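A protein chain is absent from this complex, but the other protein chains hold their places.
== chain A ==
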Amino acid sequence: MRESTAPEAVPVPVKRGRGSYLRQLGSDVAKDWDLYIALIPGIAFLLLFKYAPMYGIIIAFKDFNIFDGLAASPWVGWEHFEKLFSSESFLHVFRNTLVISVYKILFLFPLPIVIAILLNELRNMAFKRTVQTVIYLPHFLSWVIVSGLFLDMLSTNGGIVNKIIVALGGEPIRFFLDNSIFRTVLVSSAGWKETGWNTIIYLAALAGIDPGLYEAARIDGANKWKQIIHITLPGLIPIILLMFILRLGSVLEAGTEQILVMYNPSVYNVADVIGTYVYRIGLGEQNYSFTTAVGVFESVVAFILILSGNALARKFFGRGIW
């Protein structure tokens, strides 16, 4: 994006009026008319499927009725938002969302970094490539399949994990029904699915670190641990930061699709998050306006988080996403 300003400025000679600017613009567009035609389908797609729903957000400020339609439904101002913050069930769902998301960040954000560093130390290239192929794989499976795999492994009825627990003298655990353990199932299955894939970006960053630095450190007598602390980690900091900002933007997302396939009424108490709540209450009970307000709240918070994360990254590290 940055480079685009320079070439645009070049063809316009200095001392000319507005008219010649427009003429220049016109001839530039005419020269590349087919490029502009090519832009149209994409922009049309954006307007229809991305921007039209943004316009639809106005139903959060209306008492929307599907028979009256968007325009005819009466305005109610901030009523739905006021209801939202005084609603016991929303606050509960909001808390669940934060808890699950924080667990996921706490346990799953550092994991790919550690694995990428260890993977990078492997000397046997064939082994390294095999490991990579294997650990990337779960990323390509659907949440339905992953939940099927976990349901099967964790079932109390012949599931391998419970068999091991029983063999070790423990009581079988009802992983998918127990309120105290279901979040662990959510976090670990998410880790199983995405950890390997998330190493890719860190491996790329590792490949960019100057090998000479390691040579030098080695000559100075730094052991493996010291090399990791003083060379590898500092080299990774920018990308770690970048990934963290991106991750922050989805704090209120918490894995709606995953939870929707995995949960059931007996664990709603601990697993119902904003996304699943909007789905159940919004579409299930056709409570359109209220749940749109919930969705808007989620989007706005995410938007603010990304913008401020980016601003902070720029301020303290001189580098952001844009």
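Basically, a residue touches a chain if its C-beta (ideal position, glycine included) is under 8 Å from a C-beta of that chain, and two chains touch if they have at least 3 such contacts; residues count from 1.
Note that contacts and distances are computed from a predicted model.
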Complex member absent from the view - protein name from UniProt, among "Transketolase", "Carbohydrate ABC transporter permease", "Proteasome subunit alpha" or "PaaI family thioesterase": "Carbohydrate ABC transporter permease"
Selected from A:P110, A:G170, A:G208 or A:P234 as touching the chain missing from the view: A:G208
Those residues of chain A which, in the complete complex, touch the missing chain: 1, 3-8, 25, 28-29, 32, 34-36, 38-39, 41-43, 45-46, 48-57, 59, 66, 70, 115, 118-125, 127-138, 140-145, 147-153, 157-160, 163, 192, 196, 200-201, 203-209, 211, 214-215, 218, 223-224, 249, 257, 260-261, 275, 278-279, 282-283, 288, 291-292, 295-296, 298-299, 302-303, 306-307, 322
